[in-house]
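Notes follow the structure.
Of the protein chains in this complex, one is absent; all others appear in place.
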Amino acid sequence: MTGFFDTMLARLDRLTETGARRVAQTSGRRSFLAKAGTLILGGALAPMLPFDKSHATGTGGGVATGSDPLQCDYWRYCSLDGTLCTQCGGSLSMCPPGSEASTVSWVGTCRNPDDTRDYLISYNDCCGKTFCGNATFCNFNEGEKPGYRMALHNDINWCMANTSVGYHCTVAVLVGLAE
Amino acid sequence: MTGFFDTMLARLDRLTETGARRVAQTSGRRSFLAKAGTLILGGALAPMLPFDKSHATGTGGGVATGSDPLQCDYWRYCSLDGTLCTQCGGSLSMCPPGSEASTVSWVGTCRNPDDTRDYLISYNDCCGKTFCGNATFCNFNEGEKPGYRMALHNDINWCMANTSVGYHCTVAVLVGLAE
Amino acid sequence: MFLRSIFAVAASVALSAPALAQDPLPPETFGVMSAIAPGPNVIVYQESLSGPGSLVVLGADDLAMKGTMPSGSFGTMLVDPAGKVAYSLSTFLKRYAYGPMETVLQIYDVDTLTVKSEVILPPKGVMALSYAALLQQSADGKFIFAQNATPASSVTVVDLAAGAVAQEIPTPGCWGIYPATTGSSFSTICGDGSLMTYALSADGKTATETVGLDIFDPDADPVFATTARSEAGIVMVTFLGNVIIASDADGTPKKVDSFSLTEGVEGGWVPGGYNLVTYSSGLKLLFVLMHSGGYDGSHKNPSEEVWAVDLAKKAVVGRMPLAGALSITAAPGDKPVLYTLMADIKLVRHELDLAAYATKVAGELPLVDLPFLATATP
Partner (left out) sequence: MFLRSIFAVAASVALSAPALAQDPLPPETFGVMSAIAPGPNVIVYQESLSGPGSLVVLGADDLAMKGTMPSGSFGTMLVDPAGKVAYSLSTFLKRYAYGPMETVLQIYDVDTLTVKSEVILPPKGVMALSYAALLQQSADGKFIFAQNATPASSVTVVDLAAGAVAQEIPTPGCWGIYPATTGSSFSTICGDGSLMTYALSADGKTATETVGLDIFDPDADPVFATTARSEAGIVMVTFLGNVIIASDADGTPKKVDSFSLTEGVEGGWVPGGYNLVTYSSGLKLLFVLMHSGGYDGSHKNPSEEVWAVDLAKKAVVGRMPLAGALSITAAPGDKPVLYTLMADIKLVRHELDLAAYATKVAGELPLVDLPFLATATP
């Protein structure tokens, strides 16, 4: 699966591609906050998100800065919207056995709290299996944009370009430094 | 849909048919209790049944003797295992618009608390639509038997003989006196 | 009604039997109801990411359950302005989680809750959360527009009279379908800050495109893909709380107005949600779901308030507490009622007091699956 990111970009429209690269490399939570007017950091926002209610832990909101890949707030999940492959037989960067790796993906720029560097993260869906309701559904949206910036959009099934488009779970692959 | 019950019986195997008629007309909760040894009536049994957790009201267990067709313990539901059509746009005996009436059904014998008579109830599934998760899932099993007494078995999709076998919800049609 | 008639019969013959106080209940006839009760509805799309979604039809006033209509996975819906015909765009897989896929447009008769017909579309229909902008109809009613993503973006045009696909329009780098108020053209929002308008030929088989540049800044302050339609044009809200109105009246999209919802307001308030804005043409008010303490990534957080906006005055005229909503839709006409879809999977009906700009919860109903999109019918 080497070159998956180049493949993804090559398949995107030119406009989207340009936008994706620019935004992925320049946007960060800090610039947004600066623009959003009065800053209220660490507010009481921990919304219950509208997903599988059988897992009360399946919430999101806030900012992902944690260190446990089994939890929604793991730092690499800063723009992940989906069920965690780490809880479904996969790992942070590998799909569970028997699933299909998505051929396209969306990206996020997440800060690693350990080295305070910003990394480009590729969120790849794992495909061709029943939705993994056994895993927690997470929803973080740092740098996320509507579909006109498709490579940054996470409200869509990124199994869309696969042979089997069934959505199973999502990994967060470290692509490299965002700087 | 007149004659649905005769049609149902005609389609069943002879053995099953015979058994169904006999059991439906003779079994009742009282005879069972007499056989079950020490009687403990009105015990603390109100099990949470293994169905859609999004509706905490979707429980069963105990004995159905109530008077509200929107509740699981309505007397006619004494052997109903499924979602209530009364909560999904249908009525006690009519499927919701746009669904298909099941061509076969299981039966139960339920006591009407108002007149203390035992009635034969036909539990018909309504078919061809998405499972009605909006309605409560109920589960009562008075007189219910394994599949070797198929006409008394409720752990099966009674849309099985329809053109569209998707299960939507269940009605409880009063067929007549069981005496 | 049916129930009452049974019990009425039973009651009327009471005391006539010697052995018991009343005659036995009469046998019933099993069947299928022919139609739902008349009256205005709220229709909610309950999305599934893995199996069948559904459209659930509720009485607009009492939220009484009238029934459901079946759909596929990753779907969204559209209800025609009269509330009589509904559509869903969704995906069906041969083995549910794998195997050959079909993108299907299902066409429903709302009164009878039946699937009237279906059109199989090119197998590239969008599989996303149920944003309203992903499935739309031309103002003349002739065409359905369905968003595609491969992830390249395009729009499938369905000729309803023919019951067939008329064409697929490439819309590279753009997203969402925003029909004009007359004819059969639509606009789309593009990643370079422009809007693009596509005007269809009479047979729907070709289209001409016109670009309107510099309508928003996609880097500094992106617009949400869910918009509203006012008399002035396409009303967009931005992540930072600005309103941008683009007119498509003359066929070339252009920015005609913009203003801030939050200037001078403390607390870091920003818009957030999925279908997070709605316009009442009767009340002449835009409603936006808002939350405080906005940060990069909070743009889908549930609401804390709903803000009422007078577009002519370019001003927020009311702020009303409304916690936990992800989507909002106004009742049609001038009925002062809002419906919201909540993060805890329910529909809430709110009655508006326009004198005080206050809301009162006037009904709620639990839902299932992922309900992101609701439409209220006349």
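A few points about this structure:
In this document, chain identifiers A, B and C correspond to the written order of the chains, with residue numbering beginning at 1 in each.
Definition applied: contacts are C-beta pairs under 8 Å (C-beta built on N, C-alpha and C of every residue); 3 or more make two chains touch, one makes a residue touch a chain.
None of these values were measured; they are calculated from a predicted model.
Although it is left out of the displayed model, the omitted chain contacts the following shown chains in the full complex: A, B, C. Of the candidate positions A:N124, A:N139 or A:N154, contact with the unshown chain belongs to A:N124.
Per the touch definition above, the residue from C:P24, C:G59 or C:G72 contacting the chain not shown is C:G72.
Counting over the whole complex, chain B has residues 11-16, 19, 22-23, 26-33, 35-41, 43, 45, 47-51, 53, 61, 63, 78-79, 100, 104, 127-131, 133, 139-151, 153, 155-161, 163-168 touching the chain that is not drawn.
Contact between chain C and the unshown chain involves residues 48, 50-52, 70, 72-73, 92, 94-98, 104, 115. On the side of chain A, the interface with the absent chain consists of residues 1-2, 4, 52, 54-55, 69, 87-101, 112, 114-117, 119, 122, 124, 126, 128-135, 166, 168, 171, 173-177, using the contact rule stated above.
Quick note on the criterion: only the chains that are shown with their structure count from here on.
If each chain is reduced to the centroid of its CA atoms, chain A and chain B end up 46 Å from each other. Between chain A and chain C, the centres computed from C-alpha atoms are 26 Å apart. In terms of their C-alpha centroids, the spacing between chain B and chain C amounts to 37 Å.
For chain C, residues touching at least two other chains, in rising order: 345. Taken residue by residue, chain A touches two or more other chains at 53, whereas all remaining positions touch fewer.
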